[in-house]
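With one protein chain held back, the other chains of the complex are shown just where they sit.
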Amino acid sequence: MIKVGIVGGTGYTGVELLRLLARHPGVRISAITSRSEAGRPVTDLFPNLRGCLDLSFSGPDVKRLGDCDLVFFATPNGTAMQMVPELLETGARVVDLAADFRLGDPDEWAQWYGMPHACPELLDEAVYGLAELNRGLIRNARLVANPGCYPTAVTLGFLPLLETGLVDRWHLIADAKSGVSGAGRKASVGALMGECGESFKAYAAPGHRHLPEIRQTLSRIAGKSVGLTFVPHLVPMIRGIHATLYAGLAEEAGDLQGLFESRYRSEPFVDVLPPGAHPETRSVRGANQCRIAVHRPQGEDTAVVLSVIDNLVKGAAGQAVQNMNLMFGLEETAGLDAIALLP
Amino acid sequence: MIKVGIVGGTGYTGVELLRLLARHPGVRISAITSRSEAGRPVTDLFPNLRGCLDLSFSGPDVKRLGDCDLVFFATPNGTAMQMVPELLETGARVVDLAADFRLGDPDEWAQWYGMPHACPELLDEAVYGLAELNRGLIRNARLVANPGCYPTAVTLGFLPLLETGLVDRWHLIADAKSGVSGAGRKASVGALMGECGESFKAYAAPGHRHLPEIRQTLSRIAGKSVGLTFVPHLVPMIRGIHATLYAGLAEEAGDLQGLFESRYRSEPFVDVLPPGAHPETRSVRGANQCRIAVHRPQGEDTAVVLSVIDNLVKGAAGQAVQNMNLMFGLEETAGLDAIALLP
Amino acid sequence: MIKVGIVGGTGYTGVELLRLLARHPGVRISAITSRSEAGRPVTDLFPNLRGCLDLSFSGPDVKRLGDCDLVFFATPNGTAMQMVPELLETGARVVDLAADFRLGDPDEWAQWYGMPHACPELLDEAVYGLAELNRGLIRNARLVANPGCYPTAVTLGFLPLLETGLVDRWHLIADAKSGVSGAGRKASVGALMGECGESFKAYAAPGHRHLPEIRQTLSRIAGKSVGLTFVPHLVPMIRGIHATLYAGLAEEAGDLQGLFESRYRSEPFVDVLPPGAHPETRSVRGANQCRIAVHRPQGEDTAVVLSVIDNLVKGAAGQAVQNMNLMFGLEETAGLDAIALLP
Partner (left out) sequence: MIKVGIVGGTGYTGVELLRLLARHPGVRISAITSRSEAGRPVTDLFPNLRGCLDLSFSGPDVKRLGDCDLVFFATPNGTAMQMVPELLETGARVVDLAADFRLGDPDEWAQWYGMPHACPELLDEAVYGLAELNRGLIRNARLVANPGCYPTAVTLGFLPLLETGLVDRWHLIADAKSGVSGAGRKASVGALMGECGESFKAYAAPGHRHLPEIRQTLSRIAGKSVGLTFVPHLVPMIRGIHATLYAGLAEEAGDLQGLFESRYRSEPFVDVLPPGAHPETRSVRGANQCRIAVHRPQGEDTAVVLSVIDNLVKGAAGQAVQNMNLMFGLEETAGLDAIALLP
């Protein structure tokens, strides 16, 4: 049994990790920390776990965490980088679900996250935890940067097109839509149901923090710089991300459906839908899946890719467990076989 | 492995049965029937099952179904009673998720369901499938009438009070609220999101079909007639039932919390919350659980019981699987350990 | 033109007042105050008002407010009572949409609101602003206590039954359901869409602040004490309250439908639906209406009343405007003729 710890367990990513890990056959949850809730049973906050998890929050203590084989950080941006260096020295391995280790360039990180990076020396070592791209590296990583939710949906959608160089890489467009759980579980006026229920809007059109992350990954895939317009939107639902991707096609672009199917044939968590399909976010609710459809409307020179994930699962906690499975030599799908809840 | 068949698999109860059974360790799904969708892969209708279930709908054929150890009916009211007598003769056992075998009195059935009963001779044999009440009988039953969703939530809430005779049994009030999936997956104007989204209403106040079912069970529990006012309401959400129950307390009524806790201590699927709590429907979303809290507001002589279930799980498919587990000597909780999806 | 001021204009009650007053034919909005947003255009916060209202928030200044004919308080509980005495001396009249002047007994107020009352000497003068009960008094009032949202829906539903003494007044039950805007527009975890979307729950079953308010009004109507169990619930929608009321009927109770129709025949804002109907909250969305249906299920001795309002209109801002119209001799319906938005 792998001994795991979770730092920052009071948010949506935290409770989702608990839901997955409490039923994982190869894991024992050893500690879950929260400064503000230390001492309180986890089920007080999350009654869905009653009867399934007998654990209380504890204060964040590197010694206790260092006892774990693996520590997940489900903390706000900027927290993990304060503790990770010390923690790695204890021999524990780390999956950070926040953004601290996602960007390779500490200056770019500082610019987008508004603070200097606390341990830039680890950025090179950190592996970007998208198994469909970096499976081999993840297996041996000490430190995995779990991808953002938007970046997961967008990257998996563009991946086959960019790998093959079939698209105009300078004018990629990602029109992405997220449920409100993406904003987290902290009190804020903007995330009140009275504010975001029964309404739809774009936000951060001038520049969202996931833009440099996506651009970095797409550039690595393409092997050269890409140009990307990324506009996120807020959907009045709780879970789910839908990315609608547009790319100009090169003349030699042929069978897009075949391209996607062959790229993802052996991926356990990417499902290419049949031609003409439109994935719904509910088809992945609660499941560690990305479902993708590819279209070429009216036979014109624009490809349209539709990509859906559950932002809290394949976009966060599920992907983190997938990474853990790889890091510890478990079956990649262990603990991740739940079927999406529909309706 | 138990061989099971499902009759009528295109509704919400059907897809939920499939979700649970596809991951059940002791079951093989042998047939799923639908007259209208015969020949079509199940995953065409329910893409959440892609990769988890490789089965197509077939026409309803008693011979093929008779080959099963157990047949679930997830059909509209009035369908099961047409096939069950012939099916039982083949040796298959049956769990009917519709209402055909819930009422003991065929005349009362005919009055509420608007058609004569097709096999009244089976009503005595049929066991009302509420394990918390009839566990022993269910184990040996050939034919189980799976309780309705409202009746499950209401009965489990009133049960300890009526068993002990602590309440005025003539003026029980059940104010119940259901998500829209309770209305099923058939096209209707009333269940359009444009009609029932962002709105709340009562319906069937003069008399709902679950009234006689609840009254019958409560009377059996009390050992004598009861008087019940039952008002269902429609909530703009998909899953979940919340029953708010009111009962006048006898003078000798004492520690209600203790009463509930001791009654349900060994029940795997009923969870009595601590004093002062208010269960949320989301705390049981996707899970075979009933969570209950009991209050005595202002110390007055009225008990208030709050009882929540997922109408599609403990209120339908999950309870059916629980009954199957009992009927076939499996662990009662087999295949039913999923944790509720929150948020 | 009546000159009005609004204190505390950044919440849902405030923006709703602005929506109604900006189109009111007899009103000029002279000031809208907010300590935190002083100097900011109102339309920054509420873009629905763009082009309809050219006003900025100002600091709360008694002198400027005293210049108004009428001041609305749309502030948290405990704020109005600090300013009202001084304001009344300037000659301005006041409608308080919070709870400061709703209870006649300052000790009871202190007990439920957790602070001593700042001007108990005004409690006797304050008129409870339910026009259907106190129309005459409101016309001449200097200080009107606008009723709470739950109390409005519950009181209008019980009123005809209690006035005529046809019910067991010791065991009244009010099972009430509210949309989330009732919780206001301040940041809180509990009102996040991630917390209250797609879920349903009761809250404050042991005792909600609206309990003493409702009990006080019902007792005044009945002319003697009443016993009331009041359980509020949170509905995953934005606007609307649905009260389901239960009362034991006296033997002589006859034609309930006729009773309700005759009581409310001349009320412009109470609509008694035909027999057998079930009002939907959306039928009053955005409108200053209460729609009511009365049932006697199965002909038994329990009356069931269904009463719906928009909590922000007839339950708050609309009722406040109705009171203003009465206080200033305008047509009672002036500015309140909008039709509910359906769907």
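Think of it as A, B and C in the order they're written, each chain with its own count starting at 1.
The rule is short, and it goes like this: contacts are C-beta pairs under 8 Å (C-beta built on N, C-alpha and C of every residue); 3 or more make two chains touch, one makes a residue touch a chain.
Every value quoted in this text rests on a predicted model; they were computed, and no experiment measured them.
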Selected residue (touches chain absent from view) among A:I173, A:A187, A:A250 or A:A334: A:I173
Option touching the unshown chain, where A:Q82, A:Q111, A:T229 or A:T333 are the choices: A:T229
Among A:G26, A:G51, A:G66 or A:P343, the residue in touch with the chain that has been omitted: A:P343
Touching the absent chain when the full complex is considered, from C:V4, C:I29, C:V94 or C:I238: C:I238
Touching residues on chain B - with respect to the absent chain: 12, 180-181, 183-189, 191-198, 236-238
Hidden partner chain, residues of chain A it touches: 171, 173, 175, 177, 179, 194-195, 197-203, 205-207, 211, 227, 229-231, 233, 235-240, 242, 244, 246, 248, 276, 278-282, 285, 293, 295, 297-298, 300, 302, 304, 306, 308, 343
Contacts of chain C with the absent chain, listed as residue ranges: 12, 15, 19, 22-23, 46-52, 181, 185, 197-198, 238-239, 271, 273, 279-280, 282-287, 291, 337-343
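Definition applied: only the chains that are shown with their structure count from here on.
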Joint neighbours of chain B and chain A, given as chain labels: C
Superposition of chain B upon chain C: rotation angle, C-alpha, nearest 5 degrees: 180
Intercentroid distance (Cα basis), chain B paired with chain A, Å: 36
Computed distance of Cα centres, chain C from chain A, in Å: 45
Residues within chain A bordering two or more other chains: 12, 181, 185, 198, 238
